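Just passing along the structure, written as structure tokens.
One chain of protein is taken out of this complex; the other chains stay put.
For clarity, chains are labelled A, B and C in written order, and residue numbers in each chain start from 1.
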Amino acid sequence: MTINIILAGPRGRMGREAVNMVSQESDFKLVACIDRKNGGKEVKDIQGLPPLHVPVYENAEECFEVVKADVFIDLTVPEVGYYHTKLALENNMRPVVGTTGFTDEQLNEVAELSKSKKLGCIIAPNFAVGAVLMMKFSQMAAKYFSDVEIIEKHHDRKLDAPSGTAKKTAELIMQSRDYKKQGHPEEEETIRGARGAEMDGMHIHSVRLPGLVAHQEVIFGSPGQTLSIKHDSLNRESFMDGIKLSVNHVMDMKELAYGMENIL
Amino acid sequence: MTINIILAGPRGRMGREAVNMVSQESDFKLVACIDRKNGGKEVKDIQGLPPLHVPVYENAEECFEVVKADVFIDLTVPEVGYYHTKLALENNMRPVVGTTGFTDEQLNEVAELSKSKKLGCIIAPNFAVGAVLMMKFSQMAAKYFSDVEIIEKHHDRKLDAPSGTAKKTAELIMQSRDYKKQGHPEEEETIRGARGAEMDGMHIHSVRLPGLVAHQEVIFGSPGQTLSIKHDSLNRESFMDGIKLSVNHVMDMKELAYGMENIL
Amino acid sequence: MTINIILAGPRGRMGREAVNMVSQESDFKLVACIDRKNGGKEVKDIQGLPPLHVPVYENAEECFEVVKADVFIDLTVPEVGYYHTKLALENNMRPVVGTTGFTDEQLNEVAELSKSKKLGCIIAPNFAVGAVLMMKFSQMAAKYFSDVEIIEKHHDRKLDAPSGTAKKTAELIMQSRDYKKQGHPEEEETIRGARGAEMDGMHIHSVRLPGLVAHQEVIFGSPGQTLSIKHDSLNRESFMDGIKLSVNHVMDMKELAYGMENIL
Partner (left out) sequence: MTINIILAGPRGRMGREAVNMVSQESDFKLVACIDRKNGGKEVKDIQGLPPLHVPVYENAEECFEVVKADVFIDLTVPEVGYYHTKLALENNMRPVVGTTGFTDEQLNEVAELSKSKKLGCIIAPNFAVGAVLMMKFSQMAAKYFSDVEIIEKHHDRKLDAPSGTAKKTAELIMQSRDYKKQGHPEEEETIRGARGAEMDGMHIHSVRLPGLVAHQEVIFGSPGQTLSIKHDSLNRESFMDGIKLSVNHVMDMKELAYGMENIL
């Protein structure tokens, strides 16, 4: 069975790859794009996109009125994404949303709408299946190992440390273990910062070097053994598997899932 | 609540550590040992064991008749272990068995006995929680990644390659994915063996070096990302956490679990 | 002091990056390009190249007659590269050649010419400084560790296993150690290939997965310790540092160096 798809945000870096992916999957069919430019054109007319005779709309309401689809993929920005998501549900399409930054209120509203329409909806801050599994496994392992440290490594153009993924991983771990002040009770930093950032007694270390992309290793230790879960991300290609999986999965869902960890 | 424990095989390498562990846990109490030597002595009289006034029996029947316990830990050899396990269940104790090598028939018999007595029983070829989680996570990840290779590393006194754990991991992965011939369809080994051992289209590599102990890494790959799950084992201490966990867990069970993966 | 540079092969993947690199280095000045197409044009007229008013020649002889330079970078193919290299030396320029595949005879001829002209010349099969250091350090470590295995990992579109770098590393190690049949003398493969490819008693393992690029780890082991040297390559950018280094270094040389390991 073919799944008909409308995609919003086809010119962004993620969007471009997603248009390519959808057009190459035999079970998927791109039936329209929503773009804040290029209304009235076709996908083939937009530089960098594949030569498809697929209409482009600037206005989501118009698009949803004219074209019917099973799934709506949104890769735009939060404000627009929120509006699109609601509109898609109201028009009986299942949203798969890569836009992050929805407020709790907005998420609640989407959740209710999704439930009342009995239509699946996936909002995912991270479509990299490997990263999501790394977090899920870490949360599971934390039940059996009371000690854990996180090492995340990124290119040296990254501004914030620790990374968002590292903090989220730590939060998930916190949900499945009791607080533990790790390391020797009397340990001492002879140079400040050596033991890294502390969250709930566990430690996070941020490495920044040219030649790195995006990597994270979660290391659990107990007497006589360590268990490590590591994700290495090379480029945005890694998100396509997650979008593909979400499109297939959302067809069988009847309510909102926030985060891919809830469908894996 | 204190869990009373009888332990068989206190002089083996695992047994010795287990006696120590049990005697140090505040919720556990060692009430007797079964040893094919030293009947009539106390644990304190056996070299290498802690100074405990705990009786040692050569005969399991006699022991079970005189001493009552909640859990029976067996760290002996298969034939003896099988006999002990049945006897323990019949005497209303819950067995935690580290002995491997039971036949299918023996396992079935124990399973039935356990069920009819409504008593938990755990038989585990591997008590290292980290190794068991590595296998479990690998099986889960295989649903989302069609490509995987296994690298296992051991000291150079190991005779067989690949390791038993590597083969077991591959078998578990096979259960959650379809056959896939990995690598380039036309790939060529210019030196035989370069691509490792093949199981179901996946590849296993066995490294043997002095300075290593027991390590395994399972690497999943898909476009743009890899996910790696690694276990490093240093010594038998790593099994104690698993035995401890099993003793606690078996109290709440009502039938046989074969392999710790079924209780984690 | 500015180093004037002529570059042959500006449209290849390496060439393009090298043109960019040279044009961005403050001490380097691109004074001409040699291309088998585009004679008479300027670099700025060639798609994908930076907007430089630098002349392009189809004929090397003509180029060398008209334009004088300190260093000649060749990123073409072996036959052409060999001819270019000799011509450059005869015209008093120092060649830095990324083209591989010269015959021994050709190498000898270039070596003699370089020596008689007292002009430096670098021919390098691999400009990735990290890969060259990995090989150099491996050769050094092999003097102190009798046991070593190599794990190389590449994307699954690679045809040959083991990789050329792995074989070259093994050859360099062979030069600094005596033959040693590694592993347990009675070790057995229960699945053929588990112990990898064997060279001089050491073992090489080739992993192929989507999501990988080009990686190699050389692991030395002795009782109680292991020493690992690992190189991870992401893309061709990694070669630019090596070309830069070679251009600077060749100015102070008076003869041929084959392989960057001889100038590091």
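The working rule: contacts are C-beta pairs under 8 Å (C-beta built on N, C-alpha and C of every residue); 3 or more make two chains touch, one makes a residue touch a chain.
Note that the structure is predicted; figures quoted are calculated from it, not measured.
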Candidates A:His84, A:Arg177 or A:His205 - the one touching the absent chain: A:His205
Residue touching the undisplayed chain, where the options are C:Leu52, C:Val80, C:Ala111 or C:Leu133: C:Leu133
Sites on subunit A contacted by the missing partner chain, in the whole complex: 147-149, 151, 153, 156-162, 167, 182-184, 186-199, 203-212, 219-226
Subunit B residues touching the omitted chain (full complex): 211, 213, 232, 234, 238
Missing-partner contacts on subunit C, residue numbers: 128-131, 133-134, 137, 140-141, 144-145, 220, 222-241, 245, 264
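One rule holds for everything that comes next: only the chains that are shown with their structure count from here on.
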Minimum number of chain-to-chain contact steps, subunit B to subunit C: 1
Identity of the most central chain, Cα criterion: A
Chain pair whose interface holds the most contacting C-beta pairs: B-C
Whole-Å separation of chain centres (CA-atom averages), subunit B against subunit C: 49
Euclidean distance of C-alpha centroids - subunit A vs subunit C, Å: 39
Interface hub residues of subunit C, defined as touching at least two other chains: 211
